[in-house]
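With one protein chain withheld, the remaining protein chains of the complex are depicted in position.
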Amino acid sequence: MRLLSRTGRSLRRTLIQAVPTVIGIVILNFLLLQLVPGDAADVIAGESGSATVESMAALRKQFGLDQPVLVQLLSYLNHLAHFSLGFSPRYNMPVGELIMARLPYTLMLMACAFTLSLVVGIACGALMAAFARRWPDRAMSLVVLVLYSAPGFWVGLMMIVLFSVHLGWLPSGGAITIGANLGFWDAVGDQLAHLVLPSFSLACFFIAVYARLTRSAMLEVERQDFVRTAQAKGLTPFTIQIRHVLRNALIPVTTVAGLHLGNMLGGAIVVETVFGWPGMGRLALDAVMARDFSVLLGVLLLSSFVVIFANVLIDLLHAWLDPRIEAE
Amino acid sequence: MSGETSSSLASPAAVAVPFKPPVVRRGLSAIVINHPTFVVGLAILTVVFVLALTADILYPGDPMDMVGPPLLWPFQDMEYPLGTDSLGRDVAAGLVYGARVSLIIGFSAASIGLLIGTLVGAIGGFFGGLIDNALARLTELFQTVPTFLLVIVIVAIGEPSLPVMALAIGIASWPTIARLVRAQFRSLRQQDFVMAARSLGYSNTRIIFMEILPNALPPVVVTASVMVAGAILTETGLSFLNMGDPNLVSWGSMIGGGREMLRTAWYLTALPGIATALTVLALNLIGDGLNEIFNPRMRQR
Amino acid sequence: MTIEVRAQARQPGRSRTQTGLKTTLAALALCATALSTTAFSGTARAETATMVMATEPPTLVSLTNVATTALGVSAKVTEGLLEYDENLNPKPQLAIAWEVSPDGLTYTFKLRDGVRWHDGKPFTADDVAYSLNLLKKVHPRGRTTFANVTSIDTPDPQTVVLHLSKPAPYLLKAFAAAETPIIAKHIYENTDPASNPNGNAPIGTGPFKFKEWSRGNYIAYERNDDYWGKPDPKIDQLVVKFIPDAAARSIAFESGGVDFGYRTPVALSDLERLKKLPNLKFETKGAAYSSNVTRLEFNLDNPYFKDHKVREAVARALDRKVIVNTIHYGAAIPTSSPIAPGLKAFHDPAPSPYTYDIKAANKLLDEAGYAPKEGKTRFHVTLDYNPITTEGRRLAEYIRASLSRIGIAVDLRAQDISAFVKRIYTDRDFDFTVNGASNLFDPTVGVQRLYWSKSFVKGVPFSNSTHYSNPEVDQLLEQAAVENDPVKRKEQFRKFQEIVGRDIPDLNLVQPVFLTVHNTKVHDLVTTADGVEGNLAHVEIK
Partner (left out) sequence: MTAPASSAPARSEPHAGNRLLDVRDLCVAFPGHLAVRGISFHIDRGETLALVGESGCGKSATSLAVMRLLPPGARIAGAVTFDGIDLVQANERTLRDLRGKRMGLILQEPMTSLNPVLTIGDQIAENLMRHEKLTRAQARARTVELLDLVRIPDPARRYDDYPHNMSGGMRQRVMIAMAVACNPQLLIADEPTTALDVTLQSEVLELLDSLRRQLDMALLLITHDLGVVAQWADRVAVMYAGNIVEKAGAHALFENPAHPYSRGLMGSTLRLEGGGHYTSQRLTEIPGTVASALHEPGCNFAPRCALATADCRIAPPPLRPFEGRQVACPVVTQPSKEADRVAAGR
């Protein structure tokens, strides 16, 4: 019950807060994008390798580029008011539909990478805290630091060479094995097999972040008095580490977890390019190249929603973890 | 109870303490011994700095010049110890000049980010009220937009060159600092020394920069090293997507250039990757070390 | 009694924590690997051919947008009147017979009977007439290709007659499926061709029917069971997969993830290694329909490149052998003629008068009055390069290194395709640029636009970017456009190549050789001039 009332309240509060942020994002990016040289018509002509004056004019009219900027902004905002993300002339389909085709893949990749980084990160953090100041801690800290320092896509590339080419365990890219019309479970297995490398490549930076965070949080908690009380009860160290120390250390970790979602989505762009993963990140990149601003704004909006919504979830997790919050 | 047996009034020493209590070291030797990681980080960074500074002396020619046969493996031809890339350019020269580019971008982007972030955080944190709310919304806005995408758009606006990239990464990375400084200012604002400064009639700006900022600096300094590391990683990402500055050899452009030959000449991707990882590792180690030095409580462990 | 001091250094009860956490981590790693190995060995698949492309096409019908990616997929569903052999001689497709009047002003096509659209409606001459008229209006090259066509009439459902105001010797080679797609009148009539949903879910007469397009992931086509060319096609499903990363594409070929790809789908640097693999084959045929030329285009309004001596010096500073071997790893043909070697009928193999000679280049620059200042640099210029191909950048880097040897300091400028097109063709804010242009199927359509002074129009990409205007060349091009006699036409183009070769408004460097890479189990992949851009009706998996 406590959680339910809390959900309603925090959802409402975040949504109210979210509206100005979203409007801000739209306007800021719309103006920013006007400064980008070249427009969608140039792109199509560039790709086609030929054009005539008439075909360029026709394209510009079709893209609505011949109207003044303000009119374009207002038409976009009124589209938004009707909950439609506008129409993408380049892909010749509504932006909403285009993004919805890519959104599940990005959500899958993000969810997988986020859980992987949290679970593995916290496990490593706990292990490092358990062995504090001895060789396992030093060794793992170094490994974690290397993960933290190496460029994500470089790790991805190296993993492709190792796991896909030499060992052949995992597919080198793409989202599913097409045309293999596998049974349901095989399809799920196949999807997971494709998901392993990209999500680890995206997650490796964040595993390091959460591991270091958990380690310092746990070392902090270990100095508290109630840990001594627990020891005085003769509990096994494993129970103490998990039930008492980790349980309290998770609170500072979850507060920070939400902050990294923004740049995890950014990192997804490069990972999606390396693994040919049909996510929103690459769509956004292509949209910038293709100067298809309605698609780019659509992606920016949806990714902001994903980040805001995820923060609401994290806020709930935080409240569940820390009963003191409810007393506010 | 080791030592003598009990005897007359002279009485034995109550008990000779059987071990020497561990000694706590002070001063410079303390830093070296208590924080090996910090020293290692500093050492690596100095090596990279020296390489970057002496690039002209080590490799006087233009690193992008096609000097040798293409695709030489490292140590295959001692004239090019680390081999050559697909266009016959010396990889070693590329790494050395790349160090210069990466450091320049790293530090300039971080300083832009620091500048904006500190200003926004300080003003927001200090004045509070409407300004703080607006600035907080702005920070949040920049935080929700995927940072990398913002960098790409800014680089697409300006032409992909060193200054534009540094500006783009700086603009995309200031929110982290803003949040940190704002939190610091909000807590430091209520401290007594601020009341005292106010009572002496100091102006707000003087209080912000001369009184509160020095106290808010330690965590900022620690995050600064992490920001430099982040900037270098973002630059490699940009160059990897062929958005880097074509007139400069950077580690990112070398990784990007070597990407196609991943199957055959994987050293073209591996070497700059390791160089990047090492430099970023050094910066992170320094960040950790600074954190421990500034944070005495940690030292007693 | 000595008390052995037990160091309290270990927090009491540490050993149990280590073992507890260690076991959970080991278990986690174990199940991850188990899961992946079982799933990946998929069951046997119905006969499917998988084609790989680097980027996703904007549309599936090359009607209003002829991006190379669109050309790659359009013909599978939307066929053309004719197809062509390696020497561009026409062969029947939707048209079974064709006749050109001696004066070249009337073209008559006899259409195949009993052909049906995928939605079951019959295919008739009205569809062809409607298509050609629409192409003339909306197709990026339609205006020039069908410029002389004044009217099209359909005496009976199986016959189409084109009437021309002036002869168009190149027209008969324009009817390939990807270049001139024949679309269904009942689908496109009174709709806006650019935003017609058929572009995303095409209905045509081709061997494959559109099944599904998962954006950013793949396009799936299924066999058209009542295709007019029975027993083709011999495969049940054609899948087009998008892999943006070159290294990943090489890996896909090696691991059998994809069956074939065209326009050199793998990294050039990987060619040597991949050629040793037993399960891969490399085909040079199938690229005759659109031979590309990589060129260095001078902006003749630029103070330096206005001077012929400077252009000649640059010409003498570039070694085409190095470009072929180092930049293209051997997969290119050196050329100095504006007409690509691929257009065998018109290409003049005569070598350029300006051979590779660094000393002569330096002398020319001295004569032109640009003495080197403080030792080395004569002057600074900026080189823009077309970002679409990776070779473009590497060629720019080669030019920069070569010109530094004759004292010209070159700064490279990178931008994406849209900024590049705007800078070169609209703003004309460039010194010289590395660019590529396709000669297409005939010099009048593919080459004339680059050298004809009237085609210098601001804002129109791939027009006369050098701003070259030579009345004699204009006259030759205009005559060849309407010259019916092939011998005279060949001579006109030979003379054109000689003049341009001397004026060098731009330097034609190499013609990249587009390789089609396919698995050995794929047969009859390349049977026409446009190769994989054709309808792949005869493809078989054995």
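All chains are identified by letter, namely A, B and C, in their written order; residue positions are counted from 1 within each chain.
Note that in this section a residue touches a chain if its C-beta (ideal position, glycine included) is under 8 Å from a C-beta of that chain, and two chains touch if they have at least 3 such contacts.
This structure is a prediction, so every number in the text was calculated from the model and none was measured.
Undergrad: Using the definition of touch stated at the top, determine which of A:92, A:248, A:273 or A:311 touches the missing chain.
TA: Touching the chain that is not displayed is residue A:248.
Undergrad: List the residues of chain A that touch the chain left out of this view.
TA: That gives, for chain A, the contact residues 224-226, 228-236, 243-244, 247-248, 251, 321-324, 327.
One rule holds for everything that comes next: only the chains that are shown with their structure count from here on.
Undergrad: Count the C-beta contact pairs for A-C and for A-B, then tell me which is higher.
TA: A-C
Undergrad: For chain A and chain C, let me know how many angstrom lie between their CA-based centres, rounded off.
TA: 35
Undergrad: Between chain A and chain B, what distance separates the C-alpha centroids? Give it in angstrom.
TA: 23
Undergrad: Residues touching two or more other chains, restricted to chain C: which are they?
TA: 245, 247, 251, 254, 415-416, 419
Undergrad: Taking each residue of chain B in turn, which ones touch at least two of the other chains?
TA: 156, 259, 262-263
Undergrad: What part of chain A is in contact with chain B in the complex they form?
TA: The touching residues are 17, 20-21, 24-25, 28-29, 32-33, 35-37, 132-133, 141, 145-146, 148-154, 157-158, 160-161, 165, 219, 259, 262-263, 265-270, 273, 281, 284-285, 288, 296, 299-300, 303-304, 307-308.
Undergrad: Show me the residue ranges of chain B that touch chain C in the complex, using the header's touch definition.
TA: My answer: residues 1-2, 18-19, 62, 64-66, 70-71, 86-88, 156, 159-160, 242-247, 259-265.
Undergrad: Considering only the defined contacts, which chain A positions touch chain C in the complex?
TA: Where chain A meets chain C, its residues are 36-40, 42-56, 58-59, 62, 89-93, 98, 101-102, 105, 119-120, 123, 126-127, 130-131, 136, 157, 160, 164-165, 168-183, 186, 188-190, 192-193, 196, 231, 236-238, 240-241, 273-276, 278-279, 282-283, 286, 288-291.
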